[in-house]
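Please read through the structure below; I'll follow up with questions.
Note that one protein chain is taken out, while the other chains of the complex remain in position.
Each chain gets a letter, A and B, in the order it is written, and its residues are counted from 1.
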Amino acid sequence: MRTRDVAIVSFAQAPLDQPPGMSETTLLLPTITEALERVGLTRRDVGFTCSGSADYLTGGTFTFVQMLEAAGAWPPISESHVEMDGAWALYEAYVRLLHGDVDVALVYASGRAGLSVSLRETLALQNDPYYLVPLGADYVSLAALQAKAVLAATGRTERDLAEIVARARRDAKTSANAAVAGDFAIDELLAKDHLVAPLREHDIGPPVDGAAAAVLVAGDRARDLVERPAWIAGIDHRADPHYPGMRDLARSASSTLAGEKARVHEGGVEIAELTTVCSADELVLRDALRLGDDVAITPSGGSLVGNATMVDGLARIGAAFRHTSEGRAQRALGHASSGPCLQQNLVCVLEARA
Amino acid sequence: MTATWKLEFPYRRSVGPVIGAFLGGLRDRTVYGVRTAGGRVLVPPLEYDPDTGEEAGEMVEVGQSGVVRHAAWISEPLRNHPVDRPFAWALVQLDGADTTLLHAFDAGSPDAATTGTRVRIRWAEQTEGKITDIACFEPETSS
Partner (left out) sequence: MKEPVQFMSQLTAVEYRVPEASALAQRIGSAIAESRIIGHACPECGKVYVPPRGYCPLCSVPTRDANEVDVQPRGTITTFSVITPLQYQGQEEKDDYVQATILLDGTHSTIGMQRINGVAIADVHTGMRVAAKWRPESERVLSGGAGRNLALGEAIAGWEPTGEPDAPLSEYADYIV
């Protein structure tokens, strides 16, 4: 099968600072406009649109349909939606462009995690209805079990977790999407009480509202729009068994496999933007993706400074896009995750070249 | 102060023969796992082998005691959690099982909830064929 080269040519994310009462549609509309206008495109140039969001966050069935107005759905457009992080919408758009009949795809994602009285309770409903939902097992409690597993298996400590958090907050000082940023002393972080041991509150990214959009273009059209497109050198996603007790939580076999299929190490990466809602996730993923000390990890600050549920993964790929297109790396990867204890993982490797 | 609203759905879920056998076993205060073609006993059971994708095989009874593989102490349980005082989330490998069951361990203190601790099921007073028929785990040595 002949395949085409597909590149990300543009990415935009709504800043955290917004007037009150913004809906996902009103957050998305200027974000999509910005992503398109950056490369001189309009909504009319788009051949396929794909979005990611979760109706669980709004509490209304089919609310994702309302967001379509932000994409400009008249005259009728070819579009699709996944009840997933926008990274998976990007994957679908990538596959669609491989067909060859369409050159430009718009991908967007949104989520208002702030609408839940308790995001922990809301997301707990997405787990196995027979074995986990009746226990109210929430993502923080599950992440804590995984944290225990990876600390035990690797000999890392809670200090290592605090260092990950401090680094993320330091890196995020100039980010428009950080709910928390700045310099934090390790010992001060470690002095706080546990939320669910070994995790403290700062080990979990604070839930925030989010909206982001990316533009994918195939073949020569990408070169017409930007000088050095960020080509998708590899993209893949895999899933582990859902039930946490079925697998070794210190490892992420699905991340390892996705990384191999995305050809991370055929050229390596200088920067890896990882979706780590919990600090311990970084320990699991670095090992799973075999990222050495020479790889800069999530210099955007990532989910630990602001967990934009449903947008995180697309935003990591967007950050990887910015690193490559702004010349900070020739190859960078963006990673997305979904499901309890890093159950499903997507890896996207971008390579900037003319 | 913000107003809140609640969305409720009353579900009646069909469970299928494999999960149904497991839940039926819990109702009767027994625990069943499923044996894969490769010989692993999965508890709780899945309809298929996660390693090969093959259909799971026969149901086998496993023990009601086991060992904690990992435990995470929670000092402020949420309202939906199985225990309403501080407890440890635990992954417990029951005797005869090759996987761990995720549940609450009413250990009493964080020091009593460590890897290697032997635990046993504390059954609910009334069982009804749900995972919560296991009220929680307790130390095997408790009277």
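As a working rule, a residue touches a chain if its C-beta (ideal position, glycine included) is under 8 Å from a C-beta of that chain, and two chains touch if they have at least 3 such contacts.
If you're wondering where the values come from, they're calculated on a predicted model, not measured in any experiment.
Visitor: Kindly state which of the options A:5, A:45 or A:121 is in contact with the chain not pictured.
Guide: Going through A:5, A:45 or A:121 one by one, A:121 is the residue touching the chain not shown.
Visitor: Which listed residue (A:11, A:94, A:130 or A:321) would be found touching the missing chain in the intact complex?
Guide: Considering all chains, including the one not shown, the answer is A:130.
Visitor: For the full complex, which residue in A:20, A:76 or A:327 touches the chain that was left out?
Guide: A:20
Visitor: For chain A, enumerate the residues touching the unshown chain of the complex.
Guide: 19-23, 25-26, 29-30, 32-33, 43, 56, 58-59, 69-74, 112, 114-118, 121-122, 125, 129-130, 133-134
Visitor: Go through chain B and note every residue touching the omitted chain.
Guide: So the residues of chain B touching the unseen chain are 2-15, 17, 19-21, 23-25, 27-28, 30, 32, 59, 129-130.
What we mean here is this: only the chains that are shown with their structure count from here on.
Visitor: Within the complex, which stretch of chain B touches chain A?
Guide: Listed in rising order, the residues are 4-5, 7, 11, 13, 15, 19, 23, 42-44, 46, 50, 70-76, 78-82, 89-91, 99-104, 110, 115, 130-132.
Visitor: Going by the contact rule set out above, which residues of chain A touch chain B in the complex?
Guide: Contacts found on chain A: 59, 117-118, 120-121, 124, 129-132, 134-138, 141-142, 144-145, 147-149, 152, 193-199, 241, 243-247, 249.
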